[in-house]
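Of the protein chains in this complex, one is absent; all others appear in place.
For chain A:
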Amino acid sequence: MISIESVDHRFRGRAGEVQALAGIDLTVETGEFLTLVGRSGCGKSTLLRIVAGLLTPTSGRVVIDGEPVRRPRRDVSFMFQKSALLPWRSVLANVLLPAETLRLDQAAARRRAGELLELTGLTGFQKALPKELSGGMQQRVALCRALLSEPRVLLMDEPFSALDALTREELSIELQRIRQEQDTTFVFVTHSIEEAVLLADRVVVMRARPGGIRRIVEVDVPRPRSLGHHAHAGRVTELSAELHELLLPNEAA
């Protein structure tokens, strides 16, 4: 379980001090898939980095499984908007990177890497260099790398935003499948309403300046979800419309 307790974050910008986050209180249940949605500048990526221990909040704290976060934890993985693959390493060597830095058991890590690459349809590309892969495949490799250490929490910062719509949907569906096979908690930042509804158990809608939580919306659509024929079109449309309203600029509410 992740609990975010009255987190404030300020940083010095060019135009003086900026309040990026103000008074965030949020709990993410173990095994939950939570998405953070908001317009640019609402502090959603900042919040994710604070949860990851990559940033220290100005005040407040984040507690994961009873332990306050002070620095990046070994059982929390982070996935970036860019694939952040090391261009000089093969696909397999990239996936195995956490095994080196976290000193995991090598044999087990190799076995796990093989499984993950198979799960994401990358068997046969193990020796390829990142530049030889499409953007979607590169993000799959990054996903495998993030999952190698069997993290308890996976934090994802707009990981599919640079991909085309179809690849994005494909990866979202794959992510749901992967999620069914493990007991991982997901916090997923996105600015796409579609993606948020497709993936989430709950959608946290954020507001900007200062960044804060505007509303939390439960997504009660049965899984597996997709945008194809079997989509639960009615409910998905309703929820999307609701989120749309919440994200529009005139914050009368």
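FYI, a residue touches a chain if its C-beta (ideal position, glycine included) is under 8 Å from a C-beta of that chain, and two chains touch if they have at least 3 such contacts; residues count from 1.
The criterion applied here is as follows: contacts and distances are computed from a predicted model.
> Suppose you had to identify the omitted chain by its UniProt name; would it be "Carbon monoxide dehydrogenase small chain", "Tol-Pal system protein TolB", "FAD-dependent pyridine nucleotide-disulfide oxidoreductase" or "ABC transporter permease"?
Hidden chain identified via UniProt as "ABC transporter permease".
> Among the options A:P57, A:P98 or A:G211, which residue touches the chain absent from this view?
A:P98
> Among A:R10, A:R61, A:K82 or A:R235, exactly one should touch the missing chain; which is it?
The single option touching the absent chain is A:K82.
> Provide the residue numbers of chain A that touch the chain removed from this figure.
49, 52-54, 72, 74, 76-78, 80-82, 84, 86-88, 97-98, 100-102, 129, 131
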